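Structure below; questions to follow.
A single protein chain has been omitted from the complex, and every remaining protein chain is retained in its original position.
Showing subunit A:
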């Protein structure tokens, strides 16, 4: 069996909703049926066949050959199997994922991994704003699973995160980990203004001292921590980082005391200012 492959033949003239092209939703469909699925979001009513050439037969293994920043909601509600995009994706990639693997070889738009509860989402290049964050009105953002961005993330990465792990390796914009409820957020490569802004609980791990933490965080010294070593080993074992991030006794700030104040920001003693 070869992977179910959607080869991009024409640049999409409008935003597409690709949430229907997941292993679970395609199960049992013939190629003819698949080609008739509507992807367009306007009155043009674009179908799969208008945009893609379809080949392959392994529905557990879906490949988009070619991407676009108009590919919205790729692998939304994914529960199992794998989806790979050889290119960029638009907004809400992996939205509400519960399992399986999504690999984006290019960049992702805003709200990548929004509300995901399980599975693994990896973005090889950059991600937009509100990585893993909730849509308007929702009370929690990422709720489980693993989200890795090899490039840079925009503002509000991990907004209202509640569980799971986010790792951003190329630095982030302002307010990373804003309003975090719980969970773990790793950012290597520097952060913008006020990481952990209004975080209630949860942990933010940095590779250097934060430059402009909110004044409502309190410095807590650098106690020796068995957890830091354990977490370092986990990141290396998962292939997220090549070298340990925190070391034996990382420095620690706790906050944000403007709200509950039970969150922590950890970073290694040796590097940074």
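In this text, a residue touches a chain if its C-beta (ideal position, glycine included) is under 8 Å from a C-beta of that chain, and two chains touch if they have at least 3 such contacts; residues count from 1.
In the analysis below, contacts and distances are computed from a predicted model.
Participant: For the chain not present in this complex, what protein name does its UniProt entry give, out of "(2Fe-2S)-binding protein", "N-acetyl-alpha-D-glucosaminyl L-malate deacetylase 2", "Formylmethanofuran dehydrogenase subunit A" or "ABC transporter permease"?
Facilitator: Missing chain, per its UniProt entry: "Formylmethanofuran dehydrogenase subunit A".
Participant: Just name the one of A:28, A:137 or A:221 that touches the chain not displayed here.
Facilitator: That would be A:137, which touches the missing chain.
Participant: What residues on subunit A make contact with the chain left out of this view?
Facilitator: 17, 41, 43, 135-139
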